[in-house]
Structures are given as C-alpha cells and as structure tokens.
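Quick one: the structure is below, questions incoming.
Only a single protein chain was left out; the remaining protein chains are all shown in position.
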Amino acid sequence: MARLELKQVKKAFGPVEVIHGIDLAIDHGEFVVFVGPSGCGKSTLLRMIAGLEDVTAGEIAIDGQGVNNVPAAERGLAMVFQSYALYPHMSVRQNLSFGLENLKMPKAEIKHRVDEAARMLRLDKLLDRRPGQLSGGQRQRVAIGRAVVREPRIFLFDEPLSNLDAELRVQMRVEIGNLHQRLGNTMIYVTHDQVEAMTMADRIAVLRDGRLEQFGKPLDLYNRPANLFVAGFIGSPRMNFLDGTFEDGAVRLKSGERVAAACQGGKPGQAVKLGVRPEHISLSESGTPDATLSVSLIEQLGGESYLHGTLASGEELSVRLAGQTQVSRGDKVGLSLGTPAARHVFDAASGLVLAPL
Amino acid sequence: MGTGDVIRFLTRTRGRGRLHWSDWLTYAYLILSLLVVVLPIMWMFLSSVKSPAALVENDPRILPYTQLTVPSPTGGRDQNVFVHTRTDGSTVDVAFVGPRGVNARVYELGKPDTVFEVPRTSLARKEVVDPRWENYTEPTLGSTQSRTFNFLRYFWNSTFVTVMATLLTLIVNAMAGFALSKYKFRGRDAMALTIVATLLIPPTVILVPLFMTVSSLGMLNSLWGVIIPTIATPTGVFLLRQYMLTIPDELLEAARMDAASEWKIFWRIILPLALPALSVLAILSVMWRWNDFMWPLIVLTQSEVFTLQLGLSTFKGELNDNMHYLLAMTVLTLLPVTLVFVFLQKHITSGIANTGLK
Partner (left out) sequence: MQVRPQAAFEWLWKTAGDVLDGPMRALQRHIGAHRMAYVFLLPNLLVFGLFSFWPMILNFYIAFTGGQSVILADRPLVGLDNFRELLACPSYLDPRTCGVAGYSFWTGLWNTLFFALVQVPLMIVVALATALILNRDIRARGFWRAVYFYPVMLSPVVVAVIWDWILKRRGILNAALEKAVETWNAIAPTFLMMADYRAINWLIDARSGWPMFWVIFVYTWAHLGFYMLILLAGLQAIPRDLYEAAQMDGTSKSRQFWRITLPLLMPTMIVVLVLSLIRAFQVFDEVYVLTGGGPGQATKMMIQHIYESAFIGDAKRYGIAAASSVLVALLLMVLTFLQLAVTRKKAGN
C-alpha cells in the first residue's frame, strides 16, 4: 500500500515561489501523470516528493506518514531521471546493485533481484556493459531497472522518454505501461507531452505556473476540461476558441451566428469563449452553417485531413475531417460546430468553464 | 598507401607545391633548438658512463672509449696499451712500460720479455668501447670513500615524500573541490575566492614563519615536515572544483536515491568520474614534489632524511672534481621523471596546456 498525499505543498527558491500550494491525493497502484508546459514546476514537485528538494511549506505524506524530514533514501521511493543519470563508470550490473549494496542487502538477494529485473527488462545480455556502450533505449531500460530492483513503494519518472526518438518513445510507453500492470505499484510520471499523459495515465494532474489546474481521468479532462488552459493543453490538435457573448443556452459569436450550448450559470451578455475541438467540427451539408471558413492550408494525411483557415471575424480555426477531402486552398466552406454537448463555454475573464447542463 | 602518398607526406608543406622559404626557416629553427635543448641532456647521459680521463679531456666521441690496459708482468700498476706504427707503416699493439727521454719503453703484447724503445710520436692509444658502470655503482653501492651519495636512501626518501604528498594532495583537494562545487552553503563563494587569492601569495615570502610553525610542531628533519605543508594546494582545489562542476548533479541525486551517504557519493561516484582532473593534478604533484628543493633544504638538515635533490646538490658541492660520479648521480636523479615523461608525455602536455597551471 502506498498512498501519497500532498497538502498545501509550496516551494520557494530564495524569494521566488515556484510551487504555490498544491493539494493532491494519489491512491495505491495508480499511474498518475503530471503534465504541463516546461517550467511549470513538475520536476520541482516530483523532486520534493522524492526528497531531493526541501519542502518550503505544507506537508507530503506517504501512507499517512509525514515525510518532510525523511531523507530521500529512506522514503522507499525510486526515481528515473530525464538524463537517466546512470553511473558511467559502472557496469549495468553494478548500476543496478549499487543501491541495494548501500542498503546492506545480502549478496544472494541482490543477485536474485538484479537477475530478475534484467530478465524482465531484457537486459540479461548487457549486464557487463557500461552505459556508454548502450543505445538510448537500452539506457532507458537500465534506468528503469535501477528503480525496479529497489522494489520501491512509489516509482517516480521525470520525463524519462524525452531523449528518445519518436518510435522508441512509443515502444517504451508500452513497456512502462506493462511494467505498471505487472508490478501494480504507484507510479508518478512527469511529462510535458500531453499525448504521453493521455495514453499512460490513470489520472492526470495538469500543472501551470506552480498551480494544479485539474486532476482527473484522461477522458474526463478531455471531455470536461475545467478551464481554458486545460482545454487548450489536452487534445491534439488544440481546441479552437471563438469569442462570443453568452445568451440563454447559447453563445452569440462575433460573426453574429448563434450556436446552442448545453451549459448553465452564465449571465446574458457575459463575455465568453466557445471551445470546440477540431475533430468535432464538420462541413455543413445542409441548412445554414454555424460559421464559414476561408481555407488557407490543407494537410492531407490520407486517413484524415486538416483544414486551417480564418473565419469572417478574423479568428483562426482548424478542422479535422475523416478520410480525404476535395476542398482546396482558397475555398470558402460552411461548418457545423459539433453537437451542443461537444461545445465548451468558458468565462472569458476567469477562464473557468461554465458548468455543463 | 602507395609510394606517391609517402613522398607526398614526407614533403608535405603548407598546401603549396614546394617548400616555402618560411618552411626552411622553421626547420632550421627546430633543428637548432633541438641542439640547444636536447644536446646537453643527451651528452650528459652519454658522458655518465665515460672514464674520468675522457671527461677531463672532453672526449668528443659519442661512445665511452677507454684505453685498453694489461696487467703488469712484474705485478705493478696495469700498463696502458698503445698501437705502435712502425716506419714501414705496419702496426703492432704494445704495452707501455715507462718513458725514456722522447722515447717510450714498450713490449709487444704477449712478449713481456723483449722491451724495446720507440719514439713516443709513433704511439697511438689503443682504445675500446667500455661503459664505465662503476660511475653508477661506486657512489651508490660501493664501499669506497666516494660513497657519500646514499642513493637508495635518498631515492626512498624522495619516493616517500612524492607518493605520500601526492596521495594526500589528491584526497584533501578533491574533498575541498567536491564541497566547493556540489554543495551550497554560507561562505562558499568567499571561500573559493580566498583559495584562488592564495594562488597569488608566493610561498617564498612566508619561509620564516612556516619554518617556525613546522619546527614548533616537531617536524624538522622529518619527511612529514616536507609533506604536510604542501598538500593544500590552491591550484589543486581550483582545478578539481572546475572539473567537478561539469559532473551532472542528477548523478549525485540518483546516488542519494540509491541510499548512498555523502561520503560514498564522493568516494564511489565523484572520484572515479574526476579521474582526468585527478590524473593531471597527480602528474603536477609528482613533478613538484620530486623536484622540490628550497623547502626540503630548509626543513631537512641531516643526510639520513635528504631527498634526491638535496643529496645531489650536496654531492655537487663536495665532489666537484669527480665529474664522472656527479654525472651518473644526476642521471639517476632525473631518470624517474624522464621515464614518467616518456610514458605519459601526451597526458602531461595536454593536461598542462588545458589547465594552464603549474
């Protein structure tokens, strides 16, 4: 059992506060991803959990026990670093066993664990090599192996895949997923890549500027983003935002069109932003379109196509169409902005979503 | 690689076809400087196995020639052998018995009974190549009165000082470099600055107080008195700190997650990774300590604790006439550094060029 709780955790480097009070509870066995743009404090937060940074204020508790003053080595966690941080002068075997030796574990047990982890991560043949003699993916597996042999209560990953090429990244994503399945430990995974977050996480914590923007299941974040930032950050390509004013049960766009929205809590006349994901927009076959797009760029990917262009109001908009399209550059096409349920309405001033009906 | 390539390689110039006049000048300078720099040392190596007579005469031949001698048939001193050229041009080897006016009394080798007289001008010394190793063995091992150069003792003292001082220098400076590069603490930058500032304080201006400090610690005439004051070199701290700054912090953090103590991180992670810088400092330290003269001269006054340098300088003062011994002992003294240099030449020059420190 390893439950992790953060209570109003803050971090300041000198006079600069970079984490502004984060509350978070992670259950046993969960795979949680911290995601956010770079510089938002993900690593700092993770390193505070690991015990590599002091906590300025608030409390971190593992299984109900405050660990603020427990040294990193004694928290029972293991971490995989972005640069792997493999000891370059030690063989793979020594890299894996160094931590166990420091814990004064019996030799036989160390060997057993190292061999086990090596088999699981397909490192058996590499045990006598040095990190310098390994490929990127192999180094990554060694770094993970070093965490695995410790049998930690919680695994911490800090952007472990960002040094790999795209193909390997997909492969390693699957492997880490499998690892989680097999071990069932709690894992916290930091990335700035929302695709990674969406594909791997049980729950995602979206961070911005040292604040927790939203914490929830991937599809909840996708379907019900709590604010403009999360809406824009989760999903690719990015959600389209159009300015408008709230009217009862609908949004009046700048172009004058009125589109229905299933939300409540807005006041008539309130400035709002209407958010629609590109994949929810379609070409309007009949009736009056919700908007008209002057197409300036077309990307044909074969299985799907993207249209980019501007509306009459001057706002930019992207559309994803299934399959291939006959539309060409310079065309003006009428659009249907999805179903009312797929439309998200945010308060323009605060950025918060207007609660759906 | 064909012959053409070889020729092109050997006559390679500054991208143009023929040797430019500046190339000629370059090689002339190089050859000249080779003479000035290497010739004295080479000549000393070669001369160190020559006989005293050859040294006194400044025998210009490269190899160590000595005059052949044969035992005297009457049991006196060994007799020198000469080549006698007869009037008809034929030659014969003769042993020299003694002078008589402008003539010399000699006998043909193997016929000691028939002594005859020949003009001295018809005699030329009969010489053979014969390295005189006694130059080396007599002062070091011999039982002669010349044994004032207790080579083995001095060598041991020098080695002890060099090895101990280097080991301590490495450890002590690496620890300080580690603290100054990988920890944040109050006064760190001030401390680093102080250490760099002491680079500017010449050790020579604190001779007297240093002597008194060492003397009050009872370390006079002790090798430790030479070793200890030299181990906290600002150069070393500076060098190692700069190098350790390039070791990524994540490695240390990984080790901390791996339950390593700070000491273990230092010993098992930092030291192995700082090996390049450590080896530069080790080479410098060996050079400094082996060649040290002034400080040992002040601290060590009894010949049992002399280092090689002290022994050699004393030997020079005492035996200025026995050049053959002095040269041999000089060769012995410079041999260790020379061997080190021959094997680590690349390391040393690039290390010093990169750090710019000595």
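Order as written gives the chain letters A and B; numbering starts at 1 within each chain.
One rule holds for everything that comes next: contacts are C-beta pairs under 8 Å (C-beta built on N, C-alpha and C of every residue); 3 or more make two chains touch, one makes a residue touch a chain.
Quick caveat, the model's predicted, so the values are computed rather than measured.
Every visible chain touched by the undisplayed chain in the complete complex is listed here: B.
Of the options B:Phe96, B:Tyr136, B:Phe155 or B:Phe178, the residue whose C-beta touches the omitted chain is B:Phe178. The chain not shown here is touched by just one of B:Leu63, B:Leu109 or B:Leu210, and that residue is B:Leu210.
Per the touch definition above, the residue from B:Met164, B:Ile228 or B:Ile247 contacting the chain not shown is B:Ile228.
The set of chain B residues touching the chain not shown comprises 12-15, 22, 26-27, 29-30, 33-34, 36-38, 40-41, 43-44, 56, 58, 60, 171-173, 175-176, 178-180, 183-185, 188, 191, 195, 198, 200-216, 228-229, 231-232, 237, 256, 261-264, 266-268, 287, 290-291, 293-294, 297-298, 309, 312-313, 316, 323, 326-327, 330, 333-334, 337-338, 340-341, 345-346, 348-349, 352-354, 356, 358.
Everything below uses one rule, namely that only the chains that are shown with their structure count from here on.
Centre-to-centre separation between chain A and chain B, using Cα means, comes to 65 Å. Listed in rising order, the residues of chain B touching chain A in the complex are 248, 250-251, 253-261, 264, 268-269, 272-273.
Interface residues of chain A facing chain B in the complex, by the touch rule stated above, are 47, 50-52, 71-74, 77-79, 81-83, 85-89, 98-99, 102-103, 146, 150.
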